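A protein chain is absent from this complex, but the other protein chains hold their places.
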Amino acid sequence: MSQHLPVLQVVVPLLAAPLAALVRRPRLSWLVAFLAALWAFGVAVALLHHVLSVGPISYHIGDWAPPWGIEYRVDQVNAFVLLIVSGIAAVVLPYARASVEWEIENERIPLFYTALILCMTGLLGISVTGDVFNVFVFLEISSLSAYALIAMGQDRRALTAAYQYLIMGSVGATFIVIGIGLMYVMTGTLNMADLAQRLPAMEANRTIPVAFAFLTVGISLKLALFPLHLWLPNAYAYAPSTVTSFIASTATKVAVYMLLRFVFTVFGAAFSFDVMNIDRILTPLALAAIVFMSLSAIYQPNVKRLLAYSSVAQIGYMVLGISLASVFGVAAGILHLFNHALIKGALFMAMGCVMYRVGSVRIEAMAGLGRTMPFTMAAFVIGGLSLIGVPLTVGFISKLYLVRAALEQGMWPVAVLVLVGSLLAVIYVWKVVEVAYFRQPIGDGSIREAPLSLLLPTWVLVLANIWFGVDAKLTAGVAIRAAQTLLGVGS
Amino acid sequence: MSVVVDIALLAFLAVTAFAVMKQRNLFAVAMLSGIYSLLCAALYTMLDAVDVAFTEAAVGAGISTVLVLGTLALVGHKAKKPARPRLLPLFVVLITGGVMVYGTLDMPPFGNADNPAHQHVAPRYIEKSEEETDVPNIVTSVLASYRGYDTMGETNVIFTALVGVLLLIATGEQSRRIWSADERNGGVFEESSEPVEDGHG
Amino acid sequence: MTPSVLVGLAVALPLVGAGLVLALGKWPNAREGATLVTGVALFATVMGLLGPVRSGLRPSLTLVEVVPGLKLGFQAEPLGLLFALVASFLWVVTSLYSIGYMRGHHEEHQTRFYAFFAFSIASAMGVAFSANLFTLFAFYEALTLCTFPLVTHHGTEEARKAGRVYLGILLTTSVAFQLLAIIWTWQLAGTLDFRPGGILAGTASKGVLSVLLALFVFGVGKAAVMPFHRWLPAAMVAPTPVSALLHAVAVVKAGVFTILKVSVYVFGLDVLGTLAATPWLAWAAAATIILASLVAFTKDNLKARLAYSTISQLSYIVLGALLANRWGIIGGGMHIAMHAFGKITLFFGAGAVLVATHETEISRMHGLGRTMPITFGAFFVGALSIVGVPPAGGAWSKWFLGLGTLEAGQIWLLAVLMLSSLLTLVYLLEVPARAFFGKPAEGRAPVEGIHEAPWPSVLALTITAVATVILFVHPGPVFDLVSLVVPK
Amino acid sequence: MDDRVILRVGSKILIPFILLFALYVQFHGDFGPGGGFQAGVIFAAAFILYALVFGLGAAKAVLPPIVVHTCAAVGVMIYAGTGVVTLLLGGKFLDYNVLAHNAAHGQEWGIFSVETGVLVTVFGVMVAIFYAFAGRRRAEP
Partner (left out) sequence: MKEVLGLYNYWIVIGLMMIGFYTMISRGNLVKKLVGLSIFQTSVMILYISMGKILGGTAPIIIEGRENVVYTNPIPSVLILTAIVVGVATLAVGLALVVRIKEAYGTIEEDEIHEQDDVM
């Protein structure tokens, strides 16, 4: 069965989704979803292990050899992304049970879990496929379910946020379709590897650069690259806690992966950087994201929104790494992909705990939580330190690689801006911490620590933040190898 | 002959699309978009894409129109006049369109059998599909077998749409919790000034 | 136990202590007992390393390799050992002092206080024994974060503001400059290990290395070179034992220690001496010495005056490092110990006055010397050490620093040192002078009813004052240890 | 029960033909335009017509929501399940060749099976979405 792992990664959750809808009982559908996530995680671990020890896997669906059939192709890059998506799902689902029971009406819960698995399935599907149109199909699965999930938030602004996301997401997806169409018309193929072979002959052509532009803009909309991020803050802020935790740590990451895949594998670094000069656009935008979005985060009165802005800034770090186009830079981007998933997962889950007990995530609502919810706030503090990039947390490792990559190319202003971003993070994280620890608790003192079922998964991620910050050999090693694969150097 | 029909259809499409943009009665918009789909279906037939034409007619003109009308029955049918001409959207659209036109300049000419798209993967389907799958309709064989996995994804997409729709509007009653989430705490952390129906405080 | 294990133990013990403190929070006596026992055990552990290090061993311990080439590891070398010895010894004394102070002052959240105190010491040990720049930076930041709750201990608006300044400056400098410098070093040298003779020789142009040096000097915000000194006076809102140990010894010494380490083991004195930036930065330190002394004059609040005095004295050590010669390093290294004992005595004195009389302003301490003779006597001895006159230990370090300036041919720097000593003499000795010879301030009840602070506090400040004198009589061990850093 | 009698009678006559046409589209998909998706839409159209003419309640009586919801889910499972069966028979996912003794036959079976899945899902989804919209009461401003 092990040769079928790539497809089982996607198909089993895909079968679990209708099952979760059919069982109709909240607890049972939760169980189905949880098992699906666990399965996906197990398969992802096996795949990563296989890829690292044996090498990339190509799976021909329907036994039609590419480019005639659809190929699943797993290498170091997407094996890592699969691990992130499924890992976060496996942690979020145990967390979801209590949180969802509290935030979602009972009769909707089975469908909620169905949508959650569908979202995960879509993201896994995007990551694992080697066919550009298949990317689009699974992108839509994940997007449609994400729109619905975000709209489940209790605040009515969740609805408008979801609508805005739907509009911008659909524009992005349509742009991607246009890009795919233009590539197809010039090459006659949809398979990534095949495209990569046929595109270099087309470099002098005017159609391919346009295809490239549409794909990049479309993907940038999906990954919320500044200034195309407008959908993100509200969507993260008003979605249910579980949804925010899951989507914030996975959806944009997979979009970044798409960017990597198209820029490096399909078009090739030589075309993207030497002909299209994509770095001249991406680097300034990434830096602008880091600075302006961190500044915006400082002024947010709602902590989930604050973290959302911070996410846009952090996406800037990933894109910055990619735009450096060196092994270290791309590795830093990929590493931050993983690390930021851990960081934001932990932070949003901590906020979910607060939501569960306090009913609000406004900054004022944090007052005194350092005393009333010590474990939740400790999780937030550690997550926040990791976000800032304090040594021995994952955030530090990301910044280390990123700054080094920038220095390697003599781009010291970039290095300085990256660090300035960290300092801005200090301000917005500390704003929350101060309120939590220095203000008197409000209310009648009925606020208690969050239940264990919420705390445990949160702390799993918090500890992962430390673990992979202290021993980053695995993650950094994979990231470096992934970057080498993408850039086609060494191995 | 076919070129004339082709151009006429495209002209009709342009008129319809423009009318959709200008029209403020949403019922009319719904009907126009249905017409747009039907015209598209006709165009697809002209372009030898009969399966697509069939589907567009059934989905675009049929299901989509029914959905829009069903929505309008719930939300009313008058659209406000746009406050003022918006320059930014126009700018974005012109740029996008300009870039696309630029991109077409090197595109292989319309309908030419030598185009690269017709030379690489497609020929094998045309030559071998009957033999390999015993299905004369190549679109069906590609859809269900060669690229069957895409179609599975597609099936999943509509299933996802259903899940989304049901999550949003499954119950007949209106959602209970549509106001600010902070309301439950007695408005201590009031975030939105939007009061509950009877107002408070 | 092998010396390597001792190194690890030195970092781990305070952590264990913190755990014990938290566990015993409900029983104050047991809790303070735990702190004291841990302190003594720690000191013994560090002492255990003295023999091996003096005999030339450099026991080391690698915990984990974070990413290839980047290790979290410890190594005992003379300079770090000296810092660790000073910090661990003074931790015991300060713990003793704290017991009197915290109880006498009826402070709240004492468990949290002692726990974070222990965490801070663990971080300081980590800094002292770090085997490479990465480890040093990790514990440097940990030290900042662990002391933050101590600075803001009272939780008042004032404390919070001070906390913001504290964290703001220390994190900004360390992240924006120091971290940048560290990653740059990593990129240039391919390693971050501390090696005798440095790791940067021949890796980049002198211009680049000059920039790098400047990044280090200003990036180590804990060394409080102006203009990044504001955090230190701000930190004075903390309870006095915190100011005494952390902001006169552990935290600030971690800063200057970092600069010494970087000078000796990253740049190497040979490289350092050739850089254009070195003399300029030395002058920045010199300016800090003078300016901080002048500011100290204007402060009536005793702790504020001591804080500015600290800023001034820290720059002596920075200056020592930047002289880039043997005497400068020896003088700087010795000053870590000498200043520590002197300054902690002064802070203990300030705290004792506060506990006994609730006075913080110098102008209101007239006549207190008569009722608190031990306190002010000790204060006098401490002040002498800071000024650098016999019979206190500070005389030796200043002597070697002076030698260093001469060897570097910087006669004007020597003049700066002299002038500053003169200023220090005036602003520090003013305090005991007023206490012994001044008349009681108006508006305050006469001195009856006031007596010495609780006995643990008095005992502590006596110990440090005596130690200051002993360091004058017996500077040998300190000198021997430091000179191992820069063999002839 | 009044002036819409022609509509009612007309649709009653029409609906069976629509259903029949849907089946034709489904099974003729191999040879001409059409297939599971189009057939599903037409199938659904028949019921939607029924609901429009006879009312939502009547339609739900004939075809309860739970049935259409189940259809939607089961269709997906049929499709993916076909793939799983091919896996279990030792082939690649969706490799229909292993479904029968010769490859072309297997393909036929496989395509039929997945088209059925598509039909069932599309039918279920379309009717269910229609139910959802039609069953929603108008929001009073």
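A few comments on the model shown:
The first chain written gets the first letter, and so on, giving A, B, C and D; residue counts start at 1 in each chain.
The rule is short, and it goes like this: a residue touches a chain if its C-beta (ideal position, glycine included) is under 8 Å from a C-beta of that chain, and two chains touch if they have at least 3 such contacts.
All values derive from a computational prediction rather than experimental measurement.
Looking at the complex as a whole, the chain kept out of the display touches A, B, D. Within the set A:V23, A:A98, A:V135 or A:A148, the residue that contacts the chain not displayed is A:A148.
Looking at subunit A, the residues touching the absent chain are 133, 136-137, 140, 144, 147-148, 151, 156-157, 159-160, 162-163, 166-167, 170-171, 173-174, 177-178, 181, 184-185, 190.
Against the chain not displayed here, subunit D makes contact via residues 31-33, 37, 129, 132-133, 136, 139, 141. By the touch definition given at the top, subunit B reaches the unshown chain through residues 3, 6, 10-11, 13-14, 17-18, 20-21, 26, 29-30, 33, 36-37, 40, 43-44, 47-52, 55-56, 59-60, 63-64, 67-68, 70-72, 74-76, 79-80, 82-83, 86, 89-90, 92-94, 96-97, 100-101, 104-105, 107, 109-113, 115, 117-118, 121-122, 125-126, 129-130, 136-139, 142-143, 147, 150-151, 153-154, 157-158, 160-162, 164-165, 168-169, 174-175, 178-179, 191-194.
Just so we're on the same page, only the chains that are shown with their structure count from here on.
Chain centres here are Cα averages; for subunit A and subunit B they lie 27 Å apart. We define each chain's centre as the mean of its Cα atoms; on that basis subunit A and subunit C are separated by 44 Å. Centre-to-centre separation of subunit B and subunit C, using mean CA positions: 69 Å. Within subunit D, contacts with two or more other chains are made by residues 69, 72-73, 76, 80, 83, 93-94, 96.
Annotation for subunit B: residues touching 2 or more other chains are 145, 148-149, 152, 154, 156, 159, 161, 165-166, 170. Contact residues on subunit D toward subunit B in their complex (touch as defined above): 29-35, 37-38, 41-42, 44-45, 48, 69, 72-73, 75-76, 79-80, 83, 93-94, 96, 103-105, 107-108, 110-111, 114-115, 117-118, 121-122, 124-126, 128-130, 132-139. Taken together, the subunit C residues at the contact with subunit A in this complex read 64-68, 70, 72, 134, 137-138, 141-142, 145, 152, 155, 160, 163-164, 167-168, 171-172, 175-176, 179-180, 183-184, 186-187. On the side of subunit A, the complex with subunit D involves touching residues 4, 7, 11, 14-15, 17-19, 21-22, 59-63.
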